[in-house]
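With one protein chain held back, the other chains of the complex are shown just where they sit.
Chains here go by letter, A and B, matching the order in which they are written, and residues are numbered from 1 within each.
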Amino acid sequence: MSKLTLSTPALLTLSLLPLAACTSETDAAGNPAPTIRVALDEQFSRKLLDEFSKELGVTIKQLHDSEAAKTVGHVSAIKTEAKAPRCDVFWNNELGNTVHLAQQGLLTPYVSPAAKDIPARWKDPTGMWTAFAARARVLIVNTDLLPDKKDWPSSYRDLVDPKWKGKCAVAKPLTGTTLTHFTALRNVLGADKVDALFDQMESNDVEFLASNGATMRAVREGRLAWAFTDTDDYNVAKQKGFPVECVYPDQGDGQIGTMLIPNSVGLVKNGPAPEVAKKLIDLILARATETRLAAAASAQIPLRDGIPGPANPAVLVPGKFHEMAWDIAAVGQDLAKASTHFAKRFSL
Amino acid sequence: MTTALTVTDLTCRRGEFTLGPVGFDVPAGGRVAIVGPSGSGKTSLLRCVAGLERIGSGTIRIGDQVVADGKLHTAPDRRGLGLVFQDGALWPHLNARQHLTFAAPSMTPAAADALLERGGIGHLAERKPAKMSGGEAQRLGLLRALAPEPAVLLLDEPLRSVDVHLRDALVLLVRTLADERGLTTVLVTHDRDEAFALATDLVVMHEGRVVERGSARELLANPSCAFTAAFLANAACLPTTPAGDRVETPFGAFDRPAVHAATNGAATPSDSELRLVLLPGDVSASPADDSPAEVRGSVLTSTPTTDGYQNRIALGDHIVFARSDELLATGLPARLNLRSTPRLLPWQTAAH
Partner (left out) sequence: MNHTATNLLSRAPLLLALLFVALFVLLPLAELFLGTFFSDAGFTFSAWARLFEDENLWKQLLASLRLGLAATTISLILGGGHAWLTVRRDLPFGRVLGPLGIAPLVMPPIFVAMGFSDFGIGSGFWPCAWLLGVAHAPFVAVLTARGLRAADGRAYEAAWLLRGRGRAELALLRTISPELLAGCLLAFLFTLADHGVPEFLTVKGKTWHTYAEGVYSRWTRRAVGTTFEDLQSPVVAALPFIAALAGLMWLTLRLRAHAPDRGTVTPLPIRPLGAGRWPALLLPLVYLAAGVGVPVLVLTRWVLGSAQMAEPMSIAYARQSFAKAVDQGMPVFENSVWLALAVAALVVILALPLARLVARRWQKLEVVLALPIAIPAILLGVALVNSYVDSKVMRAMNDFYSGWGFALCGYAARFLPFAAIPLAAMVRRQSLASEEAASLVPRSALSRSLRIHLPPLLPATWSAAVLVFVLALRELDLAVVLPAANATAVRRLANAVHFQHEDWSGVIGLLLLSTAVLVPLLPSLLAGRRLSSLS
């Protein structure tokens, strides 16, 4: 046996490490392949992005987050990589964190021609981000426990109604859409009122669970009567045959309405492949994409006119319900403060 | 005569212990034993010679080549030495044949088998150490050290883990193989019998220093210091008190001796260091009587020999070996008488 046997594998392994790095690819014009960070359900987004790869003639590098970390992984990574960005496009499944990144100067303007028919309120005036395909913050109801529609809750105020003591849940507003939702509520209702709301929720034994997925599970399995969740979580549970329905809360006169939280996409500042990245954003923002997202199991709600809504009639499209008005820029600005505030509330 | 191994002014520090400076040489083909009690530094010295420890200063020369000085440190495998470890230090995953072929890269399996045969363990060629007795393992340790045909063979208490009845056979094997190959052997041991069996010359060590060296016979018959007599010959070394030109001892006053030849010209030892050295044949014992002038001790053991009894008698903190014609009762006092003129020797000389 060669005397080199012991050191050879070590030397070879370490010397081959650089070769294990991904080989970069280029499109027909010689532009490098773009990298995208995606927070949308991978089962759907991967296939879509694979198709985009074919259209662009270049393999898009896809990075997906662990949903356990919500979009935290992506946002943190973009921040950490700010000194040498490796990602070109951020496709967030909500809006608050994208606005936050834009405000931190980590995104760069790009006004996509594909977004011209998206309502102006869902586009950043400076072109830093564009929103599309939304989810609504709804109440998921277990119809075995609450068979009569008349008994269903109808407002966020039901969380503090003694009638529902110990029977409903909301996710802790520390990350994701729940953080965006409650940060928006602080703006709409006032911080003091939201604090009072939490005090009352605690007294009413509302369960504060780890995520919207957890609240949905608690309801679909009949452990709780109802809970706040997102329309995608509700729709999948419904498709899987669980006895659940959804309620768009606060639809009455004078009520605040139901919050819509759209997907959002932004071009990362100083990303390595800006040219192809812009084309990729165009494809993401295309009407066809929003149409497909609406038809998918996650039942994303199209923001544009003329795109068919999700097959499930319970998932309403804009115009069919009273939307909560919220100041997107203000929410982006307040996210950090609200997050710290809520964490303290939960002794974290 | 050429020297196979020369150690000059060697020092080595291991934790709190400092070895040396020590020096000695071994002629080519010589058989030397480095002896001394535990902690005397003999094993450290051997490890320095083998290259397993770095020396602080001094030189080690093997043949004509300096293998270590304050700066130079030749790796153990490049010194041309063989070392037999006290517990064999065999390689648990290799069989006997593999031990030899690994130890000597040029050795063929057939040659290894022949050497195993020569060492009396030819039938164990395929066996691993776990399936060998202590004696067999030590034979293999010896053969492994011999396999690369070293010029100098170092042995670190090779008989320690071997049953008493197997020791003679192993001693014979070491001596025969060493003679056959004209090997220089350096043995380290605290066991006098082992030293006398395997070496002709001795280097006596105490507290990191060489106290005396010479042929085994000469050191036994005519030690130049009390420590050597005590270690090699079980001599009792009783303290003395100076009194003018004489020194007081438990056996009376004696003239202070002139400078002893064997001190190699060292300064005259101070009186307080002089000891009355009583070799086992120097004293006889008998039951104590009431004579006030007699030297009395307490009988520890009394065992029969072919011409009487050998007794171990406690005299203060010292044990005196004394012969008697009759059985002495254990625990009772016995009278001690000098049978010949005793030696007055310094406790320790600096032979280095």
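Keep in mind that, in the parts below, a residue touches a chain if its C-beta (ideal position, glycine included) is under 8 Å from a C-beta of that chain, and two chains touch if they have at least 3 such contacts.
A quick note: this is a predicted structure, and the numbers were derived from the prediction, not measured.
Remark: the absent chain touches shown chains A, B in the intact complex. Of B:32, B:103, B:219 or B:235, it is B:103 that touches the chain left out of the display. Per the touch definition above, the residue from A:108, A:130, A:175 or A:300 contacting the chain not shown is A:175. Chain B meets the missing chain through residues 50-52, 75-79, 81-83, 85, 87, 89-94, 102-105, 141, 144-145, 148.
Against the chain not shown here, chain A presents residues 1, 3-7, 9-11, 13-14, 17-24, 35, 41-43, 61, 63-73, 75-77, 79-81, 83-84, 86, 96-97, 100, 104, 169, 172, 174-175, 179, 202, 205-211, 213-214, 217, 221, 223, 233, 236-237, 239-243, 298, 335-336, 339-340, 343-344, 346-348.
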